[in-house]
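Apart from one protein chain that is not included, each protein chain of the complex appears where it belongs.
In order of appearance the chains are A and B, and numbering begins at 1 in each one.
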Amino acid sequence: MNDKTISSTPARNHGGGMRWLFNKKILFFATLASLIIIPIGVGDDYIYHIFITICLFAGLSTAWNIVGGYAGQLSLGHAIYYGIGAYTGMLMLNSGVSPWISMFVGAILAAGVAVAISYPCFKLHGPFYALASIAFLEVFHVISLNWVGLTGGANGVMVPLEMGWSTMIFTERLPSLVIVFGLMSFSLAVAWVIRRSKLGFQLIATRERESAARGAAIRTVHVRLYAAAISAGLTAMLGTFHGSYLTYIEPESAFNLTFSIQIVLFALVGGLGTVFGPLYGTILLVPITELARGWLGSSAIGLHGFVYGVVLILVVLFMPDGIMSLIQRYLPSSRVRRLDASVENSVDHVPLDDINKPTRPPIGEVVLKVEHLDKHFGGLHVTNDLSFDLHKGEVLGIIGPNGAGKTTVFNMISGFLRADSGSVAVLGEDGHFISPKTPGAFARSGVGRTFQIVQPFAAMTVEENIMVGAFYRFRSVEECRKAAREIASELGLNRFLDEEARNLPIGGLKRLEVARVMAMRPRILLLDEVMAGINPADLREAIELIKVIRNSGISIIAIEHVMQAVMELSDRVIVISSGEILAQGKPEEVVKNEAVIEAYLGKEASDASNE
Amino acid sequence: MELIFSLIVNGLMLGSLYAMVSVGLTLIFGITKVINFAHGEFMMIGMMLTYIITTYLGIHPYLTLVFIVPLLFVLGILVQKYLIEPLRNSDEHVQIFATVGLSIAMINLVLMIAGSDNFNTPSSGMRHTLDLGLATVLTGQVVIMLCSIFMVGGLHLFLTRTQMGRAIRATAQNRNAAQLMGINVSRINMVTFGIGIACVGIAAVLLSPLYPVNAQTGQSFVLIAFVIVVMGGLGSITGAFFAALIIGLVDSFTGFYLGSSLKGVAVFGIFLMILIFRPSGLFGKARKLAHVS
Partner (left out) sequence: MKYNHKFRRTVISSVVATALLGGVSASAFAEVKFGALYPLSGGLALLGEESYRGLELAVEQINANGGVQGETVVLEIGDAVDNNQAIGEARRLISREDVKAIFGTFASSRSIAASQVAEMSKVPYFELGAVADDVTERGLSYVFRTNPTAYHMAETIIDMLVDGIAPELGVDPTELRIGIIHEDSNYGSSVAKHQRAFAEEKGLNIVMEEHYPASSVDMSSIVLSLQDKDVDVVLQTSYQDDSVLFLRQANERDYRPKAIIGGGGGYSMTPTAEAVGHDVIDGVYDADFTQYNINPEFAPGIEDFVASYEEKYNESPRSGHSLINYTGALGLLRAIDAGSGFSADEIKEAVLAMDVPVGETAAGIGLKIGENNQNERASMMGMQWQDGELVTVYPEEASVADMRTSQ
């Protein structure tokens, strides 16, 4: 895992003295400017058309990327929104309304449609979402063919050729280019802002790990609906423009699957989920097709489609992260964020001296009441009438053999699983007990959890991962960033802030998991085997770390197999076996309980000593 | 009464045709978890080859099975090995686009070679009408109906009774566990993909005497095949068979009572309903599946 970090580091140094020239930002603005300057310079209608096409597709791909890339929902039906925009523009223009107004009407309509069709579909993933979006596209196609009164059916809609800014129809090409360039830039700006906003982080977190995102109090459905609506709105605006540009639309071209796939293709080739990838993808592919057409003549039927298909296969096989991955690798960003070379050697070490250790406050009132939890999976009785309390500032250890139902209990007291019967009550900040139902509600009531199998948002940096946890407390991204940095430094992660989470070693990931939860400032912390799989030196540090957390007044429930940690940290231990509480009490008492030894400790104690 | 009977017979005939096309797709999906967007194009290639072999050798189209099934089996293995397998750990988007790219490339390759013409495989007696009293069917349709039943039954036996079949099922249920049990998962995936494509090869041969083929032919069938795969419960071969019959009947009845223009809305409407409300398929148990959260 770490190889990636090391190998990519020297590459990033390449820029050297020329760095200022080959800077990502400069590349971007130069590209953007050339989209306007080249056609004006050449002054040829056909070149204008190609650049208008580039801007159109770049804008559409960028808009698609908000839902397809950021939110990870592979929509192959984006032509729906394009078609809605185009039809709205044409029909309203025919009744005398300028596209400048209908553009927004179309955008609102498309956003509404997007919300309506995305809401039921968001529980579908990957290929199923894609299939559903194709099905919706087909339905829209049939509707547009059959609703002759509105859409003119198969004959389509056309507008009278009244030139001017108010109709968005021009004899000369420059105004069209300026408009579509503006729309594309607007899409890019929106995509850029979203990527840097809370919404962007939440979308990517949701895409990467939906459960962890829900655990961090992200309303995963809401954020994806926002993304779908914004994406659809932008797509529709470009559709309105293109309708005026074509002066003619029909169902066949408006609600077209090939068109939808093309939009996605540019984003994929450019780099999914990157802000500028779709732009670069379009700039690369559109001229290639045009040139191929010019060189090979029009007679070679199917050739350009074949080239598209092959490019697509080659890209997924050899460059699945798209052009942006090359740009990332060979061009330095303007803000140089890098790892210290020395860090790689000392990846796992928390500088304990950095951590200030407040004295431990006394154990206080009950903050969590678990009563009579029952859960069946089919015929299996996973938890059976389970009840326990947690006190303020207490560390409660939960141990038990594999399959005893420990993680199920955690899932029930963090909202990921609904109990068949029984209740979980959390002491709210106002002093009353509340019973949250969803992961988000638990998170908001102050319960934070980690996952047994670490669930980092792999494609996000460590800092961004922690920020996701902080989002529900702060409004602004900057405040979150500040909070994330504080927590990273508390947990000894500050050296890795700009590293992508996927590059961290397992110990680092465990710590990141804790950091993300801590960023939510929970009052109750649920730790699911955070000690498993880390080496003895780190274990020591991890135990100290949890003491620090405990000393700050946070109540902790820890599922743990590592006996050293259990014995040293727990104020009280609950032993669960076959879904029931086998024993509870002080660690040293539980250890001596014969039933426990028989059921569990005999095996586990020797395991622990081996570690 | 005669009318209803005709509609039912038409629907069942069409349904078994859809079943033939969908069985391979559902097998591939169930085991490798890859939705093969190029499935229809494999069928189109199969139909093209049937046309070529039939016209060059002057043999009965059904005899081309001897060439086409092994050929498509190998083609399937190659695609799995060099295109899908390398992407096994990639993002879902990337896998989808690998097969979408393959589909675009195949359609256009055929366009480059053969143009956009229709090719008609000789019907060789398969368009002979059989009178069932209340309705008529074609010999070729009856063959398709019988073969689809044999194919579904055969695959079922293969998956439950043979060593390889068990290994395939084990892989489908838990890839990691299968690997631990010494099953070579990538080999299983290749074989599965090969069998799936070979199945669509059989469908191609049997369809050829009934339908003309051109570069776009695969596209006409593949969307319906997806509907059937999802409706039947992912990876369930018998489920897909019955789903295909249902879709055939829906197609037949809505075509008659609502008009052909709205057939699409009915079929895709049902598809969306099932995806949203019963994502495990019409016949699947309502269990938690990988594709829903």
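Criterion: a residue touches a chain if its C-beta (ideal position, glycine included) is under 8 Å from a C-beta of that chain, and two chains touch if they have at least 3 such contacts.
Values in this document were obtained by computation on a predicted structure and should not be read as measured data.
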Touching the absent chain when the full complex is considered, from A:Glu250, A:Glu394, A:Glu513 or A:Glu529: A:Glu250
Touch criterion as defined above, residue of B:Ser186, B:Gln216 or B:Thr238 at the omitted chain: B:Gln216
Options A:Gly59, A:Gly215 or A:Gly302, residue touching the unrepresented chain: A:Gly302
Interface with the unshown chain - residue positions in chain B: 3, 6-7, 10, 14, 111, 113-120, 127, 129, 136, 138, 211-212, 214, 216, 219-221, 251-256, 259-261, 263-264
Contact set of chain A toward the excluded chain (per top definition): 44-46, 48-50, 53, 145, 153-156, 158, 160-161, 163, 169-171, 173, 242, 245-250, 252-253, 293, 297-305
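The criterion applied here is as follows: only the chains that are shown with their structure count from here on.
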Chain B-facing residues of chain A, complex: 68, 72, 74, 120-121, 123-128, 130-132, 134-136, 138-139, 141-143, 145-146, 210-211, 261, 264-265, 268, 272, 300-306, 308-313, 315-317, 320
Residues of chain B that touch chain A when the two form their complex: 35, 83, 86-87, 90-98, 100-112, 115-116, 215, 223, 226-227, 230, 261-262, 264-265, 268-269, 271-272, 275-276, 279, 290-293
